[in-house]
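See below for the structure under consideration.
Note that one protein chain is taken out, while the other chains of the complex remain in position.
Lettered A and B in written order, each chain numbered from 1.
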Amino acid sequence: MTMNNQGRPTSSGSVNENEMSTISGDRGLQHDVSLIFELGRPGMTGVDIPEVQMSDARLGGLRRKGSVGLPGLSEPEVIRHFVRLSQLNYSIDAGLYPLGSCTMKHNPRLNEKMARLPGFADVHPLAPQQTVQGAYEAISELMKWLTTLTGMPAVAMSPKAGAHGELCGLLTIRAAIEARGEKRNRILVPSSAHGTNPATAAVAGFVVDEVPATEDGHVDADALEAKLGPDVAAIMLTNPNTCGLFEPRIKEMADAVHAAGAYFYCDGANFNAIAGRVRPGDLGVDAMHINLHKTFSTPHGGGGPGAGPVVLSDRLAAYAPLPLLVHDGNEFRMIEHADEATDGAKPFGRMCAFHGQMGMFSRALTYMMSHGADGIRQASEDAVLSANYILASLKDVMSAPFGEQPCMHEALFDDSFLEGTGVTTLDFAKAMIDEGYHPMTMYFPLVVHGAMLIEPTESESKESLDRFIHVLRTMALEAKAGQTARFEGAPRLAPRRRLDETAAARKPMLRWKPKDLPQAAE
Amino acid sequence: MRYLPLTKDDRAAMLDRIGVDSIDRLFRDVPHSAVVQRNVFDLPDTQGELAIERQLTKMAGKSKSAGSLPFFCGAGAYKHHVPSAVDHLIQRSEFLTSYTPYQPEIAQGTLQYLFEFQTQVALLTGMEVANASLYDGSTATAEGVLMAQRITKRPKAILSGGLHPHYAETVETVAGLSGTVTRSPVTPGKAEDIIALIDDQTACVVVQSPDVFGLIRNLKPIADAAHAKGALLIAVVTEIVSLGLIEPPGAQGADIVAAEGQSLGVGLNFGGPYVGLFATREKYLRNMPGRLAGETADAAGKRGYVLTLSTREQHIRREKATSNICTNSGLCCLAFTIHLSLLGEEGFLRLARANHARASALADRLADIKGVELLTSSFFNEFTLKLPKTAASVVDELAEKGIIAGVPASRLLPHDKEARDLLIVAATETNTDEDCDALVHALSGAVA
Partner (left out) sequence: MSEVRFTDQHEWVRLDGDTATIGITKHAAEQLGDVVFVEVPEAGRKVGAGGEAAVVESVKAASDVYAPVGGEVTEGNAALADEPAKVNADPEGDGWFFKLKGVNKAEFDKLMTKAQYDEFVKGL
């Protein structure tokens, strides 16, 4: 069988809580929260909608027969429920999130205010085009920022997230290749790539060919160049790469790829390291998605929504998907059908309904205007500076596999410094929770063992960084000195102890069920 | 305004610890020819909040917002009233600025609301299990087709002519790579004979109800016919409030439901972000794309929630994943969950009835106008009218008068001759008597 050497415990073990007990079960500001379905009373509602007279005649005989089964609560009860839930969450507003690859920077509140302007938020995507010019103008402005910062001539705005953008980029490449009358079905992806890269390549109908990494954490450019051939459609690289390093041979690789008739897709997840200093267009990139929810501060919202517009080179611009925003000299217009396309545009189709994540566009545009080109450049420099500061401050007590060279906006450590201590990357991370920190990205990238990828971003003050460094140094030294008490059974101070992921996967319970229905596979 | 806490002194001290004399040394791997100076960018420098507010408020002012005039657009996105508590709650720091719940011990807030969301979606659609959302209804439909192709190991997807054309195009973009996509004829106001197209190469039949013209479709016969040939029925719902009044797809035999949840909590947002709902039968669970929140217990025996069945997903399965999706619709799920929690059973059913009553009364009045014909005999809150002239020109004329009359079908089907005279009109609980009077009056004038 294929061996996975990143196996780690996923059951929870069990502990005895020796803490003070309370009558209610709640503890001070920590309230336990029932499921919404366990609350409320029949007939209660928190929204005042008048009853109306209504006939069945126009329902085609398909009027809903049973009840839906929803609980009924008043507004005070609903607000209390969700406020209590919120208090169980860590957030950037509350603390540092050193998650490598995620760029957990501050989410400015001006973004929220601007996104809610009615001319952006309360407009319908199919309203008559002349009535939504303000919203089109905002999209156009954002397109200008994205293409200018990246040095690329065009941008496809409709992808709804980074992975969706990757798909858009690969489909654009596929269209360009078909237009040349060729058949190329192989895509080269580094072993260090984020999982969305090979998954997207497979969805787009390509075969994935893995390129190894060198010992110093870069993509093996020689191996990559050797794999090029007339059946290779594209390479997918991340730059800076997932080890936090800038690929020094990137231009050489891009040139080789182009010479072989293939395209260069760049995963833009790490754009925060170079925005304002380096233009991907100058590196030979043909398509790159930009995670607006990473580099451009739109909020992570507990997992989404995102937005993944894709900048495109001259070689690919013509194949950008529908719809296309154009200005005809008088006003903006969205071209929504292939035969209306002008100027040689040959869109490959549509990625999704309507035309993109307007709510994220207005937020990202606000952020860009707030920073300006000079501020974006400064932000990238501060991001890189902070990551290197952390690397320099920790590499003597923790193990940094590529620590002899500067990193970019994120610093990679592995678990060799924990060897022989009995403490794993997982234990180390869970102990950070007790210290009031969200753990760093763990076990990614896969090219090092027990990876710990730390990305502080430019939003942290020096005090915050120093405190973080101090805590990690102390933890590392304690682990190495055999003082492992704080790691055992961590976390102890969070709203929950370690959770049993094994049981959750063996007997999935994915919804609440009323008592008189059989529970899911118990 | 720049959100940069480091000072000049901080930077100097940090460079000192790192052991380099300038930040440029940290960028030494960047090819010299690719390093650009600030003045290369034809973009403005940093600006303060006040200046930005002025510029963007002026820009936004060039759009006519739906709430500022009589508004009747639907066709996949609907204007409903979102209670104030929703927007207030989703802006709490712990919801707005938290990340994907990969560390469940400090993300129980997110995980529990996702579990509640999954339950709500299953209840609304009448299905056994739902995921923690996809991007939107159109990509959810595409994912459903890919899933049906995997399950049945067959290549063909048949799309009903009543499926929203944007959704159909989205399906063609991805599903066309792994199989074939057939569209059945577009028959506004009538149910086309899609059953005749099902054969033993069919992986799935995709039927939207209410369809893009507003017509309520009877799914059960289609489900039965599909099952008889070993195919799956994918039911698509673009107006989720309709499930407060119409038999849910699960009760009619659907195997997969792909829906748009935008109507609850999310707002129009000019097309995005929205929230894709996805539900299926338990036996297909491991084939389902997207994140899943599952119930479990912690080491002290307390109930808690975790992301589960992750081996379906890209970060583990990589090229063999059920989908490439990573991000979900997070905050939009939360808005949906809160809105539906505020409505509750009573409120949700009343909301659905109020929508149908409003639309039905309006349809009667519009059908009374000479030359105007109501095509959809059964509908929820959206119906299609046949006008005596091109609908697009009527919409433009009424827009000049400050009324957004609906979506001309030609916007979605530009090559369909029959569609040219068709106007798709949606009426919700947000439309007042005055709005409806204005539309009736203006439309009468425009078609006279």
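What we mean here is this: a contact is a pair of C-beta atoms (placed from the backbone, for glycine too) under 8 Å apart; a residue touches a chain by one contact, two chains touch by 3 or more.
Quick caveat: nothing in here was measured; it's all calculated off a predicted structure.
Peer 1: Tell me which of A:Ser74, A:Gln129, A:Ser461 or A:Thr502 is the one touching the absent chain.
Peer 2: Of the candidates A:Ser74, A:Gln129, A:Ser461 or A:Thr502, A:Thr502 is in touch with the missing chain.
Peer 1: Out of A:Pro9, A:Gly61, A:Pro153 or A:Pro230, which touches the unshown chain?
Peer 2: Touching the chain that is not displayed is residue A:Pro9.
Peer 1: Residues on chain A that touch the omitted chain in the whole complex?
Peer 2: Considering the whole complex, chain A reaches the absent chain at 1-11, 443, 501-502, 504-506.
Peer 1: Over the whole complex, note the residues of chain B touching the chain we left out.
Peer 2: 286, 308, 310-311, 316-317, 320
Convention: only the chains that are shown with their structure count from here on.
Peer 1: Using the average of all C-alpha atoms in each chain as its centre, how far is it in Å between chain A and chain B?
Peer 2: Inter-chain centre distance comes to 20 Å.
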